[in-house]
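Here's the structure we're looking at; comments come further down.
One protein chain is absent from this view; the other protein chains keep their places.
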Amino acid sequence: MSDRKVEQNATLLALTSSALLLPGYQHAAADAPPDYTELGIRYSQYEEDDTKSSKTFGGASERYEIGIAQFHLLAPVSDDWSLALDVQYEDMSGASPWFVGESLGGDPKVIMSGASIEDSRTDVSVTTRYYYDRGNAGFNYTRSEENDYESDAIGLDASFNDSDGLTTYSAAISLSKDDIEPTQGSIQPTNTLKDEKDIRSGWIGVTRIVSKRAILRFGLGYTYREGFLTDPYKLNDRRPDERSEWAISTGYRHFFVESNAAIHVDYRYFDDDWGVSSHTVDLAWHQNIGQSSQLVPFLRYYTQDNADFFANLEDIEARYYADDYRLSAYGAFSAGLRFNYSFGDWRVNLTGERYRTSSDWGVFGGEESPALVDFWRYGIGLDYAFK
Amino acid sequence: MRFAFVLCVLGALSACETVQPWEKGTLSKKEMAWEPDVMEANLRGQIHASKEASSGGTGAAGGGCGCN
Partner (left out) sequence: MRLFRYLLISCLCAPWVHAAGVAVGDNAHSVILPNLPDNGATTSLVDLRGKVVYLDFWASWCGPCRLSFPQLEALRTELGPDGFEVLAINVDEFEADALAFLEETPVSYPVVRDATGATPADWGILGMPTGFLIDRQGIVRKVHQGYRKNDGAGLRVEIVSLLGE
């Protein structure tokens, strides 16, 4: 039978943006491979602001500067299959917080890692996807390699369109086996020489067409991490060897015909057994300008509570301890702008984003970390469709 | 069960309009996709996961990296 390629609703398929589900298949017909092969390349760079001199021993210090090259290929293989290949190469250099100490004035100040750290990461991800009458299913394999870290992950996902023509149910699972082997030991002592980490994750979601202009989704995910979860490079870091995380998410898309624009609203609530919980709100306005241009301003607010064992100054008695700013309580705003321009089968895009953090912007109270990070991000990309 | 409650309320508010197969033109626009730009979404997801204590929500976690 060749009656499968029925365009129901392209957006129904696009349920996830996770590393697990990489393809851009949402642009194509529902439950059929994309009509043509798509290719994309991107180069992005982000630069973390220097640490503040008032919060750093030895004065302001530079932090990371990271360059990221991305390659994406999505190709129909037959009437029922597609294949996606994603490759990402990152190059990072700079310094990162080593530990937090008490200044003469009694304030916590951060000590940076000193000499410049150099590392790179290569991430290769392959996804095969099978399209059946009422949905599609994908299998993904991802390998990530760094000097000091290796990860092999597999993932499975499936979606199913309800006969009401309005609802899609989805589910995904993933397994990852990671190896940690710190290599920067010549610079400073590390917390382990060789260790392992496993990540197991599951997710379910439902997408619903609300009207001919709007669509709504919900998702519920659970992730269990086990193994060496301590940061190998942070001096006094010692964390539990298990972590259970829950994330609830909802998203809404609405198209305004008069404005020729779509609004994107996303919210996530996150909670884990380390005491971290967080709220994330993402807003984006996709404004079409004429036939070929698009301007997308976006805004994000994030706030998290600190982990139970977070403190700036070490409590030697405590079983678990971290002064990592990423486990402190704070709030973060980011704002950015993306511009897309299409000509023929080509599309260029430019992106800029500013990310800023402050303990004053958080909704959860807690000790302020002296090492909170701000950064700028810029990106340029080119996409091609073999139409 | 807070989630189930939210789901039901929003579902009740929203689920009452029938959209026929030939009425899905707007919904199939690229800018109405959950992630119109997959590479951008992957990049942002990864950057945020490396700087914040939270991750996930819209899929399974996948693999880890030395960045967090």
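Order of writing sets the chain letters: A and B. Residues in each chain are counted from 1.
Basically, a contact is a pair of C-beta atoms (placed from the backbone, for glycine too) under 8 Å apart; a residue touches a chain by one contact, two chains touch by 3 or more.
In this text, all values refer to a predicted model and were calculated from it rather than measured experimentally.
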Residue touching the undisplayed chain, where the options are A:204, A:295 or A:313: A:204
Omitted-chain contact residue, chosen from A:153, A:166 or A:229: A:166
Sites on chain B contacted by the missing partner chain, in the whole complex: 4, 7-8, 11-12, 15-16, 18, 20-26, 28-29
For chain A, the residues touching the chain missing from this view: 2-8, 28-29, 32, 35, 79, 162, 164-167, 169, 171, 204, 206, 208, 212, 218
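Methods note: only the chains that are shown with their structure count from here on.
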List of chain B residues in touch with chain A within their complex: 3, 6-7, 10-11, 14-15, 17-21, 23-43, 45-48, 51-68
List of chain A residues in touch with chain B within their complex: 7-11, 14-24, 26-27, 40, 42, 44, 46, 68, 70, 72, 86, 88, 119, 121, 123, 140, 142-144, 146, 148-149, 151-153, 155, 157, 165-166, 172-174, 176, 178, 180, 197, 199, 201-203, 205-221, 223, 225, 245, 247-251, 253, 255, 257, 261-262, 268, 270, 272, 274, 276, 278, 280, 286, 288, 294, 302, 304, 307, 326-327, 332, 338, 349, 351, 355, 373, 375, 377, 379, 381
